[in-house]
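One chain of protein is taken out of this complex; the other chains stay put.
Chain IDs A, B and C follow the sequence of writing; residue 1 opens each chain.
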Amino acid sequence: MNPGAYITLSALLFSIGAVGVLVRRNAIVVFMSVELMLNACNLALVTFAKQTGDLSGQVAAFFVMVVAAAEVVVGLAIIMSIFRTRRSASVDDASLLKY
Amino acid sequence: MTGEFDVPKVEYALVLPLLVVFGGALVGVVIEAFASRAWRYTAQVGVTVTTLVAALVSTVLVGVGLDSIGGDVPARGELVVEGAIVVDGPSVFLWGLLLVLSLISALLFAERRLEGGLTSFAGQAAALPGTDAERVASTERIEHTEVFPLMLFAVGGMMVFPAAGDLLIMFVALEVLSLPLYLLCGLARRRRLLSQEAAMKYFLLGAFSSAFFLYGIALVYGYAGSFDLTAIDQAVSASTAGTPLLLAGIALIAVGLLFKIGAAPFHAWTPDVYQGAPTAVTGFMAACTKIAAFGALLRVFYVGFGGASWDWRPLIWVVAILTMVVGSLVAITQSDIKRMLAYSSIAHAGFVLVGFVGLYSGNATGAGITSLSSVLFYLTTYGFSTLGAFAVVTLVRDAGGETTHLSRWAGLGRSSPVLAGAFAFFLLAFAGIPLTSGFMGKWMVFAAAWAGGAWVLVVIAVLTSLVAAFFYVRVIVVMFFSDPGVDAPAVAVPSALTAAVIAVAVAATVLLGVVPGPVLDLAQQAGAFVR
Amino acid sequence: MSFPLLTILGGVPLLGALLLVALPRSRAAAAPMVALVCSLVTLGLGVVVAWQFDADAGGFQLSEEADWIPALGAHYALGVDGIGLTLVLLTVVLTPVVILASWRDGDLGRWSANSFFAWVLALEGLAIGVFAATDVFLFYVLFEATLIPIYFLIGGFGGPQRSYAAVKFLLYSLLGGLLMLAAVVGLYVVSADAGAPSYLLTDLMDVPMEETTGRLLFAGFFVAFAIKAPMFPVHTWLPDAAASATPGTSVLLVSILDKIGTFGMIRFCLGLFPEASQWASPVVIALAVFSVLYGALVAIGQTDMRRLVAYTSVSHFGFIVLGIFVFTSQGGSGSTLYMFNHGLSTAALFLVTGMLIQRRGSAQIADFGGVQKVAPVLAGVFLVAGLSSLSLPGLSPFVSEFLVLAGTFRTSVLAAVVATLGIVLAALYILLMYQRTMNGPLQASAAAIPDLGLRERLALAPLLALILALGFFPQPLLDVINPAVGATLSHVGVAQPEPDVDVSAPDEEPQP
Partner (left out) sequence: MTPLISPWLPAEAGGGVPVLPVEAAGTFWWLWLIIALPALGATLLLLGGRLTNPWGHLLGTAMSAGSFGVALVMFVALLGRSEEERQVRQQLWTWLDVGDYTVDMSLLFDPLSAVFVLLITGVGTLIHIYSIGYMAHDERRGRFFAYLNLFVVAMLVLVLADDYLAVFLGWEGVGLASYLLIGFWAHKQSAAVAAKKAFVVNRVGDVGMSLAVMTMVATFSTSSFVGVSAGMPEASSGTSTALGLLLLLAACGKSAQVPLQSWLLDAMEGPTPVSALIHAATMVTAGVYLIVRSNYVYAETPVAQVAVMAVGLVTLLFGAVIGCAKDDIKKALAGSTMSQIGYMTLAAGIGPAGYAFAIFHLLTHGFFKANMFLGAGSVMHAMDDDVDMRHYGALSRAMPITFLTFAAGYLAIIGFPGFAGFWSKDKIIEAAFAEGWVFGVGALLGAGVTAFYMTRVMLMTFISKKRWRSGVHPHESPSVMTVPLVVLGALSAVGGVLLLGGWITGWLEPVTGPEGEHELFVSPFILTSLVTLVVLAGVVVAWLVFGRGELAGTAPQRVSWVTRAARNDLYGDAFNEAVFMRPGQHLVRGLVYLDDTIIDGVVNGVAALVGGSSGQVRRAQTGFVRSYALTMLGGALVAVLATLAVTLA
């Protein structure tokens, strides 16, 4: 079968994620968008693995999931602490450091 | 399927340094869980220092025992752990360098005298700034000693990053080094708001860039059918023309790595994070992260994509120029020392890229330098000076903690000439004045670039160094030629820890500037990458 | 390796600088004396070096060589030929004079007197190293390192504009230095391509080089040296620096450090890139001649004495560069001698104007008048210094200026004729300044100016004595210079122009 569709889908997902990072203000949503990008990668990895018959791509997807989970832990901690301080989850509010 | 189970071969002796560091980190976690609060600091510092020293010793042992495997440029070492890790000359050199710098950073982390007996990390990161909880944490002298194991994890990640023989391991290493750093950035005791903002920015952008990196990996995997750098190299070399898959993959992997080294236009996080993070962490990041990321960049592009160098060299050319120009240019008008140093580190990344892009593998006799050795040497010089400079920044303080505004540093040369002298010396090194390590480093990367045919890049680099020199000189002018303001900051008397850091950094800056021979020889002997 | 005389020569002042740094601030009063003794010891060593030097032997002498950074081909290699020796001697002669003349200048600065004299001695040591280096890498390192002492001397002990002047000086010099760095790097590549990399001058002279590469590298070196020298149009840092620095610093800067520029042109531009030097010579000669006239004309229009003297140097350096790039023995020897003589005469001029300025608290020419009535000795010294600057025959600069012009005339009549007009302008800028400050009715504001004190006379006397002595007996120095210049010219490969008419004096039999 043609893997093009999967790859296209993966690229599409990646792009949606990337655009999401750009347009959403809420830190949580931004973070979710990043996760979407990672999952797009997973899709691509799995597709290529299937295409070449090499298992390592599929294994990689699991690695990525674990990494993403770890990222969530760290990310949420950071976002939580900043939310508690600022009473806002908007990434645009945190802009003291500039120029 | 025969059902036979091949036990993966793990060369424990060769990856011992990694095991020691990760083991130490785990011990730190255990200590954090079980040791009483009174002992935690002592125990953590002890474990950290011991771990790093032990890792360093084992690195030396590994380095001494590396087998030579020959080649155009003699390479030493081998692929271990089923090709996941490459223990070769460059890896060992970078390990050693990372461990030494981490050890020095650890001393900065452990400094307690400046904050009245507490470390410079937030007592309780979860406590809101300005609330009772924070005050209690402060009066009860609570400390986040988790920073030490976090740091060890980061060090471990950094060590794996440039030694990874396969892209997946590299990605994991990237995350292992990044995640602790995100946290460490947000742990400043003073100016919590800035610190948290830095952490968040670093985290979001770091994750964002990881995604690019990963997608790049996926594409390359799609092209080569393997994560293995050796296999990728074969695939790349076998084909005569690049395919969109490979090229896009290369570009995206480059984006991920260039983000980590802070190259323009992927540098935007650097100034904000460097400024907001606790200074000790900034120093650690500035020195070690950059080294690890450059190590990875070298490995991926020299080993994996070496066959496609004509495809990616233009990209790196442009990025190098952009990085040098942006870093130098914007630094001119900075008024905050830490921020200025951040931009300076961006400019330095550009200089290293100049050496990197030369792709010079030595002359016919093998007597001279190579691109690889020049970059390794530059990273060494840069690491020490940077750590030293940030160490000095921690010492200039007033009631509100560190005073990093440039105007407050006026007249420092008169009130504390030694400290100001040391800082000026680091600045001169950054500017590349001879008899400092910075000069030697610059010389090497420029020579490698020119030898690789990139003399135009060298000339551009030289001109941007002039712009860069301007802001270093400006700081010297402020420190030495201006009168101190009325509320001049006091220079805190550091404990032996910070003093040692500065002393070591000065010594390294001098020695590498005057007798660079031994270290250069080490970098030379690192030879080429093992494929 | 023989006895490392040159290392010791350069090392003594550096050690002296360290000693001064270690000297407690409470003992700052002793600093000038320590510095003076140290510089006199160096002077003594310098005399020993000159005595050991065999003028007839030619080539580099008193050589020392050790590997420094093998991977780069860098060596710790010292040695002097006649050109290097001349400038080393200039350095060791001028430093004690500067220290003596600046006895109290250290107190005026931002920091202690210790640091002033420490920087002075450090500068002396580094300058000696620069002139004695026979390895390009070592030369470059020391060349750039000299910037630091002078930077702090200007910025720490100068006038109101010192920060600006110091930064301008440093950045200008760095611009040149970094371009040269690129060229030095390029030399490495050329040398590495040809075999084992080596920065030794003697090795580099034999390295084959492509024409384009040679010209590019030449440009890198030349721009750096032109900025250092300074030549039009990259001279504007000098007036600012001279106007802001103390007189002693100006002397070190203009009389010694700027010589590195012209020294470098002979040693490196001509020595390493003979083909490119010939290729560039028409442009360089034009620039040099323009510098001569431009510096002189702008000097005439100055109202600040220090800036005026600075611009005269632009003019003088034009002569020096001119002599170097006409590739005749008279031009080359004249230029080298000119470096020495210009060092002396400008030193005298800077110091005496400095003493004048310090007495009155103003550098404006208009603030003086009739000073010779109240301070005849000062006026007399001023006049002699000025006359030497305008190259009056009988004073040392004349010999060198004439040789440069005569050497130029042999290859480019036009350049020589135009440059000769500079001597009229020189008379104007010196005598106008002298007339307005020293002659005429005594101005009330200048009436209280005391004459030179004993220390000041002691500082200036050696300069005047040398200026006068070398005016009549330049030959000992020329004997040292001639072989080195001859060797350089034969390396460049330009034949000395033959005279149109062969006049063998009847009493000179042709040598068999």
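One rule holds for everything that comes next: a contact is a pair of C-beta atoms (placed from the backbone, for glycine too) under 8 Å apart; a residue touches a chain by one contact, two chains touch by 3 or more.
Being a predicted model, the structure only gives us computed values, none of them experimental.
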Displayed chains contacting the withheld chain: A, B, C
Selected from B:Leu214, B:Leu252 or B:Ala492 as touching the chain missing from the view: B:Leu252
Touch criterion as defined above, residue of C:Ala132, C:Met209, C:Ala224 or C:Ala416 at the omitted chain: C:Ala416
Interface with the unshown chain - residue positions in chain B: 200-201, 204-205, 208-209, 212, 241-242, 244, 247-248, 250-252, 254-255, 259, 264-266, 268-269, 271-272, 310-312, 314-315, 318-319, 326, 329-334, 467, 470
Touching residues on chain A - with respect to the absent chain: 18, 21-23, 25, 30, 91-92, 94-99
Where the unshown chain meets chain C, residue by residue: 168, 171-172, 232-233, 235-237, 294, 297-298, 300-302, 328-330, 333-334, 370, 372-373, 376-377, 380, 387, 392-394, 398-399, 402-403, 405-406, 409-410, 413, 416-417, 420-421, 423-424, 427-428, 431-432, 434-435, 438-442, 472-475, 478-479, 482, 486, 496-497, 499-503, 505-506
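By definition in this document, only the chains that are shown with their structure count from here on.
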Chain centre separation in whole Å, for chain C relative to chain A (CA means): 65
Euclidean distance of C-alpha centroids - chain A vs chain B, Å: 25
Chain centre separation in whole Å, for chain C relative to chain B (CA means): 44
Residue numbers of chain B (touch at least two other chains): none
Set of chain A residues in contact with two or more other chains: none
Chain B-facing residues of chain A, complex: 7, 10, 14, 17-18, 21, 27, 30-31, 34, 37-38, 40-41, 44-45, 47-49, 51-52, 54, 56-57, 59-60, 63-64, 67, 70-71, 74-75, 77-79, 81-82, 84-86, 91, 94-98
Chain C-facing residues of chain B, complex: 363-365, 367-369, 373, 413-414, 417, 428, 431-435, 439-440, 442-444, 446-447, 450-451, 455, 458-459, 462-463, 465-466, 469-470, 473-474, 477, 480-482, 515-517, 520-521, 524
Partner chain B, residues of chain C touching it in the complex: 68-73, 110-111, 140-145, 147-148, 152, 155-156, 162-163, 166-167, 170-171, 174-175, 178-179, 181-182, 184-186, 188-189, 192-193, 195-197, 216
